[in-house]
Each structure stands twice: as C-alpha cells, then as structure tokens.
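Here the complex is missing a single protein chain, while all its other protein chains stay put.
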Amino acid sequence: MRLHTRFVALVSGLGVLLYTAGATVGSAQETHIEGVTGHAAAGKKVYRRYCILCHGPDGDGNGENAQWIDPKPRDFTLGVFKCRSTPTGTLPTDEDLFNAMSRGFVTTNMPQWLPLSRQNRADVVAFIKTFSPKWKTTKAGTPITIPPEPTLTVESILHGRELYQKMECWKCHGARGHGDGPSAATLTDNKDLPIRPYDFSSGSRFMCGVTNRDLYKIFMTGLDGTPMPSFADDIKPADGWDLVHFLRTLQPLQTPEAAIWQAWLASHANELKPIGPPGTGQ
Amino acid sequence: MAKGSTRGGRSLRGSWLASGVVTCACLFGALALSGGGSKAYTAYSLAVHKTKAIPAFARKYGLPCSACHTAWPELNAFGQRFRDNGYQLMNDRDSPIWQNPSYIPVTFRMTPNLHRESATKQAVDAVPGDSTSGLVSKTITQSGFDLSGMDLWTAGTLYKNISFVLLPSSDNTGAFHFEAAFVRFDNLFSNRWVNFKVGKFELDNLISEKRFLFLSGNGGAYQSYHFLPGGDINDFGLGDNQIGAELSGHSDNSYTRYGIAVLSSTDGEVNLPTSQSYDAFFTFSHAVDAGKLGVERLGAYAYLGRRPTYYQTSDGVAIPGTGTGNKPFYRIGLAGDFFFGDFELLPFVMHASDNAFLATGTAANVALPPGARDARWNSGFVEAHYYVNPQFVVTARWETVRMSQQTDPATPNDLGNVDAYSGGIRWYPIMFSRAGLSWHTEVSAVRTRGSAFAPTDNVWTSSLFSGLDFDF
Partner (left out) sequence: MRIRDLLLLGGVALLGTAMMAGRGGRGGRGAPAAGGTISGKVTFTGTPPKMKPIDMAKEPFCAKEHAAAPVFTENVVTGPGNSLRWVAVYISAGDQGSSPATETVRLDQKNCQYIPHVLVVQPNQPLDIYNDDPHSHNIHPLAKVNPEWNKSQPAGAPPIHAKWELPEFIPVKCNVHPWMHGWHVVLTTSHYAVTGEDGAFSLQGLPPGKYTVTAWQEQFGTQSQDVTITGTETKTINLVFKATPY
C-alpha cells in the first residue's frame, strides 16, 4: 500500500515537473519585455492592422505586397532573425524582436513601429512567435556577454583596422567599406535572393541599430539568414571594440572615432598598409 | 407617449418596454424630421470633400490603409509620425529616385451617395410662385442621389526631407479650388524639431476636420471650427485651410508635438483680397503610452487673428488687399485624443472672442453702436469611435456652441446657440494597399436658436446620408 502510494507520488511529482518545464519552454504565447507582458491573442489583432500585407496571413513573408518589395519581408516560419543579442543559430530574445520592430530596418520597407504603444508591440511579438514551431521546442539563446567599451585610442582603431584586414571583411564590404568588395556582387541570402553588404560610406543606420554596442553585436552574433557571419569564434570579446572603433572611421559622420582618426592620419597616413588582397603591400 | 401603467408584474414590464421603444422611435424620428435654418444649405454641405486619405502612400510603401489610419482618413499614432516626418518612413528609401518609375503619387477621392436634407422654420412664400403672398414658416426637405466633391490629391517627397502636398479640390459640380498646396523642408539641421512649411495648409489641429469620419451636410463639419455669430464680418474658421508658413517639430515617436504658424489674414483666400496683416497660430500636444489602454494625447491651441473693418475705395468700390482698421479675434482651447482599447474619445473645448467692430460689422474709423461689446462664445464637442475591427467603425458626436456674450446687449443671450448630434458607421469591405472603399452611413442633426421669424425659435437641420466613399 505504502509503496504504491509513494510510487504514484514520485511519478506524479515527476510528471508535474516535466509538464511545468515543458510549459515554460513552450509558452511562446507570451512575451515579457520591460515589465510589459504581451499575449499572442491580442497580438493577432495588431498583426492584422499593421503587418499582414507584407508578412502575410501565415507569417511566411508572402503578403500581397511582398512581390513588389525588395528586400523581401521576413519569413517568420523559419525562426531565423537578423538582429539578435544571442549567438548565431539561436533564437532571439523577446527584447531583440521588440527592439527590431521598434527600430525598423533602414533601406527596407520595414517601418519604425515606435509610435505603437509598448503593449501593442509586446503583443505582436508574442503573436509572431506562433508562426514557427521552433519557439515551442527551443528556448531563446543566451545573450552574448559584451565587455564594457574601453577608452577610445588610436591604437584601438589601428588594431581594429588590422582585424578588418585579417578577418577579410574587405572581401564583401570593400577596402574602404563601400560595400564593393570582390565578393559583394554575388552575395545571396538564405532564400537565394541578391543582397548587398552594408556600405559604411552611406552613414546610414546599421541594420540592427545605431550605437557602438549595436555594431558590436552585429559581427559577434552575425545577421542570421544573410551572408554576414558571426565572428564570435575568431575575435576576442575585448578586441571586438577595436573593430567597432575602426568601423566608425569608415562612416562620414562626426564621431569621436572619426575625429581621432583624422587627427592621426594628418601626420601618419603614409605608415598605413592598404587594405586588400595579400601582395598589395600587406 | 404611453408611460407604464400601475398594473403589476408582467404587464408593467411590458409597458415600460413599449414606452422605451416608442420613445427611441420618436427621438429618432424627431432628429430625422427636423427642419433647418439657412445654414443647412450653405458652407458645410458635403459638396466639398475635406478629408484626406491617400492610397498613393500605401502603394509606395506596401502598407495597408490600417497601418497609418485608425479608419481612413483618421490618422493613428503611426500615421501621425509618418506625416510629421514629411510623408517619409525615414528608412533612406523615401526619395522619389527609389520608387518604381511607374509609381503614381496621385490619389483621387469621391463619394456618390443618397441623402436627405431637412430644415424647419424656413421662410417660404405662402402661395408658391406668388412673391406677394407673404412669408410663412415651413419645413423644407430635399432628397435624392447625389455626388460629393472630389479631392485630387498628390503628396509625397520631392527629395529626401523635402515633402510637398498639392490638393486641387472640386465641389460636386466640378468647380475647382486649391485646398492645399505647400512645400515643407523636413528635419532641418538633421533635427526633427525643426520643420518649415510654406503654402496653403490645414492648421495643425489635434483633431483634424480634414481627416475625420463624417460626411453629411449637417455632420460633415465641426460647428466649433466654423461658428460665427450673426452679423459678424469675420470670416475665420479653425477648420479652413490657411496660407502662410509654419514651423513645427515632434519627438521621435511623435508623442510630443508643437507648431507655430504665421498666416495671412485672408482665411486662406488667394490673390491678396483682404489686408496686409498676419495671424498667428500656436499648438502643442503631448501623448503618453497608457499600456493596455493605448496612447493618450492632450493638446492646447491658440489662434490670434486680425481682420480689416474697411477698405480704401475707388468710386465707392473696395480695392482688394487694402483692408485696414484691423481688429483682433482669438480662438483658444484644449483638445484630446484618448484610447480605451478599441474605443476612442475625442473631446474638444474652445473659447472664442471677436472684437466688437468685427462682431457688429463696424468700420474702425466710425463709432460703434451704443453698448456694443466683443462677441464671445464657448464651444466644445465630444466625439467617440468604436473600432469593431480595422474595417468597421461606429462613430458618434455631440457638440454645442454657447454664446457667452452677445455683441448687442439687447440680443437674447441664447440667440445663435447650436447643439449638434451625429452618428454613423463606416464599413471598409476591402483594406489593402492599392485603393480604398467605405460604405458610409450617417445621421446628423443641428439645432440652432433663432429663426427668421422669432429669436426663440429652434431651427432643426438634419441629414440622412449613405454613400460609397472611395479613393484610389
């Protein structure tokens, strides 16, 4: 009698534990962002009003207008997202999705949905997560650890320039970051559609933000679904900031990095080896 | 009307029900059958479209109408920001060079309809055709199929951060005028707080009459935006588009907005018809994110204007543009736009004052009639929308104008007072990015104090309207 009841208790206890664990992983119907809880049912209404014509009623990026838009709207059924704080191949956090839709995507038809209330945005993020089964089976990735940004120095920029050469960023982004590298013209995304690398000389917002920290995350997590890979295995976390500082000098903006770089170039420009294929002075 | 009898139980309830039904029916009937004063057939008819929604934008950016509009043409928070940015999404793809060469930034809008207008206590010949038979008070009714005016609208960007609007608008006979035409320099000094607009444009009213959800003769305008007491020579209306220049700005999400405008004192008329003076308009609003309720916005405004009271003449004929003897007027108040989920409330209050010279039509170089005072009035409305879904909205409005000081002390205090009621539904059977269609049905009624016959008469003017409001 006692064994039976204890056995039942153990099994039911395990069952409850498993159910709860499963439920936590599978609660893709809810999001939690900055103290706001979003619900997929409410998000469906928001989606109908704002999103459906591009992203489609099935969330596969095949809305009525998708055929006339380039780049194409995101296909939510794949569970692959560009702008994340999580490593390549993992799902973004709720905040990542919330920030991406609030910020919009420059050079695309994806607007900045910032004027929508935070509740609306949290709700629609919860709804978006219902389009891919991956949200039920996998948890979001763990956001990468970003060390604090070190002081900006010319040495940091120079080291970043070395990294730009060594990591061969120039192959796509070009020697001066104009998006005209040797491999730029043939780049395709995960749907085999042509795609261009970011042109730093445009000075426009990055695909995933405007700050140095946003830039850091871009090359340390990669833009999944695009040719832009993650360099997390190749660049030490602290060295990532050096690359950020150098990349800023490629933009025609009045940044502290550009100021220091221009000052240094005035007297040291001939010390630089050009960026490019080996044998061009490297 | 039968009130409930005192027989208990079932029959008592039945009697109350009967009385309720009869009351509602009579009320509706009263609204429908009300007559009208002279105002019903003049400035506020639906002959001219005053509302703006532009599928050209939807086509350009691939968004549905519902992305920018709560229910077109009324803007939502996202659409407000788009407009504030100079009709730009700010994704570096706004310059016309990025558009498909076959893209046409032109929209037209029109509403064929069936409507019925009615006005009580109108002055009519006792014997039709006999002008000597004397005038009697009668209710006049008109009904039939009709057209609205048409908007032929183009707007967008001439270049990144240079936007424009050109709106030739016609009445329902096809007679055109320019309702709006301006160039706006957006985000000057890369700063969204500095935008400069020059031309003819709608004042930056928080509650826009051009983009509201009413179309009928008696409901298709805000009384507050046009009311002037009888005998007043002022021609100003807050809802009339003005010509001038405007400096405006907004926060990143357009929750905080301001506008400062300098306008010619012509109420938007062209060819310099009045005087050389200018009016000023100030507006400021702030919105907060109220969580599940939505976005709540409150604003304040002030219009300070002047109008001439006499002109230089030649052979006794006034010379346009030489108006002088300017006397002031103002309109100040508050407006709000509050959301409670799918329910939207738009309250508005105004205090207005016209100088005694304007209110009595007296030239500034002669004496006022004895005892003449500034004309002052207060007005306000509460408008409600319920969005059943992005393609179906129910609307209602109650508005009132109350004279607080008649210019002539002998005039009854309540002469000219107005009460207006409106209700309607708009159903959008299609909602995508290429064109728009709405089946619009509306009932509106206005009661004005004072007729041609007696200052204590209540004149009712009313409209029943059902039309197909479409734009492409």
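Observations
Think of it as A and B in the order they're written, each chain with its own count starting at 1.
Throughout what follows, contacts are C-beta pairs under 8 Å (C-beta built on N, C-alpha and C of every residue); 3 or more make two chains touch, one makes a residue touch a chain.
Keep in mind the model is a prediction, meaning the values are calculated, not measured.
Shown chains touched by the hidden one, complex as a whole: A.
Within the whole complex, the absent chain has one touching residue among A:104, A:143 or A:225, and that is A:225. Across the entire complex, the residue among A:154, A:167 or A:258 in touch with the chain not shown is A:167.
Within the full complex, the residue among A:90, A:107 or A:212 touching the omitted chain is A:90.
Along subunit A, the points of touch with the absent chain fall at residues 2-3, 6-7, 10, 78-80, 88-90, 134, 138, 166-168, 171-172, 182-183, 186-188, 190, 222-234, 277-278.
The rule is simple: only the chains that are shown with their structure count from here on.
Annotation: 46 Å between the Cα-based centres of subunit A and subunit B. Considering their complex, residues 36, 45, 48-50, 52-54, 64-66, 68-69, 104-120, 202, 204-205 of subunit A touch subunit B. By the touch criterion given at the top, residues 61-64, 66-67, 76-78, 80-82, 89-93, 100, 252-255, 289-292, 294-295, 389-390, 432-433 of subunit B touch subunit A in their complex.
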